[in-house]
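Report on the structure given below.
Note that one protein chain is taken out, while the other chains of the complex remain in position.
To keep things simple, chains are lettered A and B as they appear, and every chain counts its residues starting from 1.
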Amino acid sequence: MELEHNAYLVLPRLHVQNLNTISSPMTWGAPAITAAMGFMLALQRKVPFDWELDLLTVGMVIHDFEPQVNGGFVKKFSLTRNPLGKDGKTPGIIEEGRAHATISLVFGVYVAGDTSDELLQERARTIYKEASAMRFAGGSIIYSSNTWYKPQILMLPEDQAETQHTLALKRSLLPGFALISRDDVLVSHTKKLQEEEPELTALDAWLDLSRINKRCVVTRIEQPSGEIKETVGWQSDREKGSGWLVPIPVGYSALSELYKAGEVQNARDPHIPFRFVESMYSIGEWCSPHRLSSLNELLWSSHADHEAGIYRCINHNSN
Amino acid sequence: MTKNTLKTASVLAFERKIDPSDALLFSGNWSERDSSSSWTPIAVREKSVRGTISNRLKAKDQDPTKVDAAIESPNLQTVDIATLDSEHDTLQVRFTLRVLPGTGTPSACNNADYQEKLAETVNQYVQANGFTELARRYSANLASGRFLWRNRIGSEQVEVSIAHLVDGKAAAVYTFNSLDFSLRNFDHSTEGLEQLSHVISNGLLGKEHVLLQVTAFARVGAGQEVFPSQELILDRGRGDKSKTLYRVNGVAAMHSQKIGNAIRTIDTWYPVEDDVIDLGPIAVEPYGSVTTQGKAYRQPKQKMDFYNLLDNWLLKDQVPALEQQHYVMAILVRGGVFGDAG
């Protein structure tokens, strides 16, 4: 099913309440792109089969993000009380992190055949309605009365060139930030660190990119009098224009063999294969949509490689 | 008859079907309920309070001179507080509520036979009863303003207005004088309540998309304190605030969970010992637990908890009494993870 998208579907400004902000065992904040991917698949299954409308890729633009955290330098998650157990006692607290967010989803869509624009927009509204009753990253999509943003399906010209319509679409996603992949930065930074200290790993590079490192720089300037004047300044290593880089989970890597259907006890579905995995991390960038040369750059697709044991999302912008 | 070997699913989960948003708090005047959308959002402020030493002192602190010293050292605390504006007398609480179809269809289940039996059982219940009884009780909890919790107490007047939104517009509006409704039973009814029940029932049955905008007004008096949800924070550091109120984008708010808890406070069918006075409805929970009382009213030993009732019904074909059927269905509407994986 190697289809190329020929349209965008936009579900604008979904107000998601209490989404799960713990996106992996080592990251928190915006939902993982895998959550958007899961949403896309669930949504696809609600699109009537005979519409021949395939959701192929998904992009996530965040307009507003309000995590339910407290604490100063190190954040703690605000919890809610869970119902009591059978003995009337408080059960062990399993921490959950919650956030409210306003998110637009952009899908790369393949629409088969000739469909009138009127019908397409009606379908966009129907899909939006279905989506509104679903959960996104564990959160509820709540109603908002700010109804000036409309869901839409935009057919693309054959050469996928930017048009008035795609430019208008891009602007409708402002202000906001789209998640794109920066695998390239992780790879090059790992290499750079290893040139100095060979035993360092991708973990060190990943951490290095996730924090601000300040170093002391001393500048010596010779004065006309011949005197040397020293100025001291601590400088961050974040290069200007390197973008808003963040650590992100991008998928999963296998820990076990691929078990046959039914082999693993307590599987949610005993009819399909099962695999234990761990999260896989890379670097992403939050990029304002108007800085992208095409909306295609914010789209992610999902891949499965059973042999290598890699299940991950790939952003076509990268590299 | 073939021998029944159906077993419960080790993975079994349901999504909630009555899904409220967080509720936001606004300040205004009772006479201006018509223009409720332009009321002032209520902010959360910090205030310092001088606590008194009233906690039990540890033995080592009981030395009289130390007690004096401790009492003299002011027990200064910072707490959050929310109030109406001084020129306003009414609190407005606003949220939306989505009613979703598919009660009894698990979001996860790893036993197809079980799932089939479950669907069949729910179907039989719906054929016989619809969701009429549940919808009536959910509606009553909206109409009565039970979800206002402490904010309802002592209010001179309470009005709840519920708009049924279709394509972003109000297709119908139901307005209730909330104080006409008792919180202890579900006896009172009005024409509006019957209509609202019908809408909620339709939503649960999947006959239509149901989205409700609920707006409650409580006339509590000018400048009075109001009560948003309180945040649960573990390991508070020294000098941290001792009470943190919940807010969304700077507006005082109540957690959706708390609103949901009030709406599903419909269980009057739990077993009571004869000498206990009627406690009124409790929230629908698998063991009938009531957090504020630290008590569970449906203990497994009485076989009246959700798991026993459901297993008996599905696995042993012991159909529970109608009231308990209502209860089991209400748990399915509530949702949760119920698998039997030890």
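Assorted remarks:
The rule is short, and it goes like this: contacts are C-beta pairs under 8 Å (C-beta built on N, C-alpha and C of every residue); 3 or more make two chains touch, one makes a residue touch a chain.
In this text, contacts and distances are computed from a predicted model.
The unshown chain of the complex is recorded in UniProt as "Type I-F CRISPR-associated protein Csy1", chosen from "Spermidine/putrescine import ATP-binding protein PotA", "Dipeptide transport system permease protein", "Type I-F CRISPR-associated protein Csy1" or "Cytochrome bc1 complex cytochrome b subunit".
Considering the entire complex, the omitted chain makes contact with A, B.
Contact between chain B and the absent chain runs through residues 10-13, 34-35, 38, 108, 234-235, 337, 339-342.
One chain of the complex is left out; on chain A, the residues touching it are 1, 22-30, 34, 38, 41, 44-45, 49, 62, 64-65, 67, 69, 73-77, 91-95, 97, 146-149, 162, 167-168, 170-172, 174-177, 179, 183, 186-187, 190, 199, 201-204, 206-207, 210-216, 218, 232-234, 244, 246-248, 250, 252-256, 258-259, 263-269, 271-282, 284, 286, 288, 290-291, 302-304, 306, 308-311.
Here, only the chains that are shown with their structure count from here on.
In whole angstrom, the spacing between the mean C-alpha positions of chain A and chain B is 32.
On the chain A side of its complex with chain B, the touching residues are 17-18, 64, 66, 68, 70-71, 76, 78-81, 83-89, 93, 100, 129, 132-133, 135, 140, 142-143, 145, 147, 265-271.
Here chain B touches chain A in the complex through residues 10-11, 15, 19, 21-22, 96, 98, 100, 108-112, 165, 168, 209, 211, 213, 231-235, 237, 244, 246, 248-249, 255-257, 285-287, 289-291, 293-296, 299-300, 305, 339, 341, going by the rule given at the top.
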